[in-house]
Structure formats: C-alpha cells, structure tokens
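My questions will all concern the structure given below.
Right, chain A next:
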Amino acid sequence: MSLALDLFSIAAISAGVFFFLAGTVGLLRFPDALSRLHALTKADNLGLGLIVLGLLPRAESLLAALMLVAIWALVQLAGATAAQLIGRAVRRKGPAI
Partner candidate 1 sequence: MSDFLLATAGAILFTVAVGLVRILGGPGDADRMMAAQLIGTGGIASLLLIAAATGARGVDDVALGLAILAAFASAAFVNSGAPAEEPDPNPADDR
Partner candidate 2 sequence: MTEGASAFAATAGGSLLALPILVPAAGVLLSFLLGGRQAERIALALMPVQFGFAVAIASLIWRSGQPLVYVLGGYAPPLGIALRADGFSAVMLVTTSLIMPAAGLYARTNFATPNDGTERRAPLVFWTLLQAIQAALSLIFLGGDLFNLYVALELLTFAAAPLVCLDGRPETLAAALRYLMFALFGALFYLLGVALLYGAYGTLDIVLLSRQIRAEPAVWLAAGLMTAGLLAKTALFPLHLWLPPAHANAPAAASAVLSGLVVKGSFFLIVRLWFNVLPALPNAVPGAILAALGSAAILAGSALALRQERLKLLIAYSTVAQIGYLFLMFPLASGPWSAEAFSGGVMQALSHAFAKAAMFLSAGLIAESLGHDRIAGLGGAGRAMPVTFLALGLGGLSLMGLPPSGGFAAKWLLMKASIEAGQWVWAVVMLAGGLLAGGYLYRVLAPALSGNRPRLKSPPRRSRENVALALALAAVLLAFAPPTFFAFLQIGRPAAGAALR
C-alpha cells in the first residue's frame, strides 16, 4: 500500500515538475506577452496542483492535508487574478509596459 502511495506521489510530483518546466519554456519561447501569460498559468494551476496532489498522501493529519489544498486554492486565486490583471494591463498599454 505504502509503495503504491509512494509511486502515486512520485508520478504526481514528477508531472508537476513537468508543468513548471513547460511554464518556464513557454515564458521564454512564446512570441508575445499574452501567449506567454497563457503558458504561465499552466504552471500555477497544474504544476502546483499536481505537487500538492502528490504530497497529500504524505500529510501527517487531515488538517495538514486541508492546509495543502487551501494553499493550492489560494495560489489558484492569486494566479488567476494576476493573469487577468497583467493581461488587461498589457492590452491597455501595449506589450512594452
């Protein structure tokens, strides 16, 4: 059982790392600000989400697990807001800001 959980953790966390990598590559390679923003949000949502998912089986208590989920939810909220705000700013002032 523990082995299965470990394997699950490893798989989820590795997938999370992949999305962080993808987010970075997108940030560096995509042609314009709005599409770079697009890449970025994937890292926020999926990257951290998968890592939290992978860490859940290892949480010491239910409260700790809830805390992990809450952190992810907050980052989701922050990421979505930041993406909206930056996107609007870029559209309003042009990509040079």
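By our rule, contacts are C-beta pairs under 8 Å (C-beta built on N, C-alpha and C of every residue); 3 or more make two chains touch, one makes a residue touch a chain; residues count from 1.
Per the selection procedure, all candidates are chains of the complex that A comes from, given by their letters.
Worth saying up front: this structure is predicted, and the values here are computed from it rather than measured.
Trainee: Pick the candidate that touches chain A in this complex from 1 or 2.
Mentor: Every other option belongs but stays apart; chain A touches 1.
Trainee: What residues on chain A touch candidate 1, complex-wise?
Mentor: 6, 9-10, 13-14, 16-17, 20-21, 23-24, 27-28, 33, 36-37, 40, 43-44, 47-48, 51-52, 55, 58, 64, 67-68, 70-71, 74-75, 77-79, 81-82, 85-86, 88-93, 95-97
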